[in-house]
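Every protein chain but one is kept in place in this view of the complex.
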Amino acid sequence: MGLLDKWRQIKQAEAEQGIDHTMYLTLKEERRISRENNRIIRQFEREKNRKNVPEEEYLTKMRDPNNVVEFENLHTYFFTDVGTVKSVNGVTFDIPQGKVVGVVGESGCGKSVTSLSLMQLVQAPQGQIVSGSIRYQDRNGKCYEITKMPRDKMLKVRGKEIAMIFQEPMTSLNPVFKIGEQMDEVVLLHEEDATPKMARERSLEMLNLVGIADPQKVYNNYPHELSGGMRQRVMIAMALSCTPRLIIADEPTTALDVTIQAQILELLRDVKNKINGSIMLITHDLGVIAEMADYVVVMYAGRIIEKGTVREIFHNPKHPYTIGLMRSKPSGKTKDNRLYSIKGQVPNPINMPNHCYFFNRCDRAIEICAEEYPEMVQFTDTHSAACHLCRNGGLMDTNSTKEQR
Amino acid sequence: MIEKEKAAEQTISNINQEARDGYEQHFKVISPGRMVAKRFFKSKLSIAGLYMIIFVFLFSFVGPLIVDVTWGYEELEVFKIERIDDMVSTADFKGPDGKIYTYYDKSQTLVYFKAPPSAEHWLGTDTSGFDILTRLMYGGRISLTISFIVIFLETIIGVILGGLAGYFGKWVDQLIMRIVDILACLPGLPILLVLSATIKSIDTIPAEHRIYYMMAFLTLMGWTGVTRIVRGQILMLREQEYMLAAETTGISPMHKIFRHLVPNTMPQLIVSATLGLGGVILYESTLSYLGLGVPFPRAAWGSMIALADPSKGQEILAYYPNMWVPAGILIVVTVLGFSFIGDGLRDAFDPRMKR
Partner (left out) sequence: MENAYVNNNNNDDILIVRNLKKYYPLSKISIGKKRSYVKAVDDVSFSIKRGTTMGLVGESGCGKTTVGRTILRLHDVTDGQVIFDGMDLAKIPPRKLRRLRPQMQMIFQDPYSSLSPRLPIGEIIGEAVKEHKIVPRSEYRSYILKVMHDCGLQPHYYYRYPHEFSGGQRQRISIARAVALKPKFIICDEPLSALDVSIQAQIINLMKDLQEQYGYTYLFISHDLSVVEYLSDTIGVMYLGSMVEMGEKKQIFDNPMHPYTKALLSAIPVSDPDVKMNRIILKGDIPSPVNPPSGCKFRTRCPYATKVCAEVAPKLKEYESGHKVACHLYSQD
């Protein structure tokens, strides 16, 4: 009974300190949330449903003309029944032309929502881009502000200029149509003067490009007749068929086996060189990032906590979370008996505190960490991290953390 | 002493720290029960259904009490209300010339029953001088009670047999499901009619007991549906990993069925029971209409409608809608109410409805 008594003590102590452990919202809280959500959502939807927006309103200028996409202080919230989920809470990064930008983070940290915001595919009405901007530059050098772009204009960008590859290809292929039909449709939709014959040729060419040995046969197959790896190839072929400027790959290999993953990664690398496009690669696997990416963005609970070139992140990580993440993956070199592990769990971005989000899991936390959210500290032109320990030009050295454990 | 206290404080704060930075979620969610309620109340139809059923319940169970308190009478109080009524009698006869003639006579008589609606008797009185409104209340009591008992029994039988069939499969399943098939393909209404008529003709069964036999038959006809639902659900749930886990821990089959499987069929059971309630009320009314249910002078909605039976003359059907229309409306309201609630619950339980 010792533990139960201890628990009672904890409860009492908590009650005195005003810590509330109850799991469920009261009816009153629930009503209040509901009312507030409705008000906010109505406001955003009204803004979105305006007709005939003049082009000037969503034309803009890039900060750096070498970028395809620039996110600036993007906030995307979900107004859910249990409260406001701040899925993306101030995200700033660039996707340069012809480069691979890897976005890493654990599940629920806002990787997918960031990419969906770029595609204007955030699940409305509860999901809304609240503030910030996403600038996109098309191949003629015109810059658009995606957050203000009307829906019909966005249709032209989606699929043609920016293509997306998902984790589970089966859910994004329609099971009742043949692969060929679905691929042709994409081409016909986006190329103004395409004939069905041209579309077919293009589809076969793309299937060939992604290394499918018998394109004719696959062209006439239904999605369920293909294996997971083949489906992912088809998805990539489809994404490529309009020679997009940016491919968003959301966990493209998570559902695949290791040997198939190796095939697909090889293919993606190959394809990138062929079409000279950029890739935004979303994954939780640091190994995949190390192999594929030029730039890395590490996200945690809706914010970027560290970004830099792949070498900077892997050879000289600054943020305790990045360091912890790298060390918690066992590798052949793991000599000590115990694996390093970050305690606690990934927070759900509701009611986030106003101090460092990593505070309760961080084993290097200092006093100020519980008081304010750390600013981004710049180390080099490309490398920055948000941690109080880094404030004086990166005081922290990686080795001391190792000794502590 | 103080040191000891300090040490204790230290431990508590340590544990506290552990709890906070450990594995605690620090946001609140909506409990699953309330989630269901929320989805249920989102539908206007389910709310309408709820109001309908609440009305019928209050009417049937609280209504009689109010009548008793305010006017001091019950179901079988006979009111003789004198009133002059036009009485028309006609008769056809063949004249000597071979043509048909009609004899027609109009006179005024004194009647005591079939009073029209009035301030004392809102819906008037019926052919026996009973107050119709009061009888509607008592009729509702009987209908609702019967349907709840029948559904309860059906569900118990269905859960047990469906649970066994779904879990053990093989010959147990074969046996139970073949019985179900046989029962389900019997035409329900004709059999009920025959059975009720038989019971009616057996003199040793007192009239008051007929209702129990009727309930037994209704149950017998109804359990098959529940059994099918439970079996289907269990076949599906059996494939879940937690059932494999239960198997590896080696707990007994009875525990597995009734602690792991059956509780998870609850949503489906609640929905099917709610939808079933309406069905039983309809059955019961039909039987009462045919004079095979609750025996006179006890009230039942079905037998109240039966007063208007056209084969016994058009008079009540044509001139006294106050005697049978309210009973019909109540039946419709109750059956619809249960259907609306059942549908609402089904949508509320279905996680695909979750936004």
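Going in written order, the chains are labelled A and B, and every chain counts its residues from 1.
Keep in mind that, in the parts below, a residue touches a chain if its C-beta (ideal position, glycine included) is under 8 Å from a C-beta of that chain, and two chains touch if they have at least 3 such contacts.
These numbers were taken from a predicted model, which means no experiment stands behind them.
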Task: Contact partner of the left-out chain, one of A:K156, A:K217 or A:K343 - done: A:K343
Open item on the list: Using the document's definition of touch, tell me which of A:V297, A:V310, A:C356 or A:C369 contacts the absent chain.
Closed with: A:V310
Task: Identified contact with the non-displayed chain, of A:P65, A:G287 or A:P353 - done: A:G287
Task: Touching residue (missing chain; options A:N37, A:T147 or A:Q261) - done: A:Q261
- [ ] Just name the one of B:R39, B:H260 or B:R346 that touches the chain not displayed here.
- [x] B:H260
Task: Touching residues on chain B - with respect to the absent chain - done: 19, 22-25, 29, 32, 240-242, 244-252, 255, 259-260, 263-264, 266
Task: In chain A, positions touching the absent partner - done: 1-4, 6-7, 10-11, 21, 23, 106-107, 227, 229-230, 257-263, 265-266, 284-288, 290-291, 293, 310-311, 314-315, 324-326, 328-332, 334, 337-343, 345-346, 361
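Criterion: only the chains that are shown with their structure count from here on.
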Open item on the list: Distance between chain A and chain B based on Cα centroids, please, to the nearest Å.
Closed with: 53
Open item on the list: Applying the document's contact rule, which stretches of chain A touch chain B when the two form their complex?
Closed with: 6, 9-10, 13-14, 17, 19, 21-25, 27, 29-30, 81-83, 126, 343-345, 347-348, 350-351, 360-361
Task: Interfacial residue positions of chain B with respect to chain A in the complex - done: 8, 11-13, 15-16, 19-31, 34, 38, 355
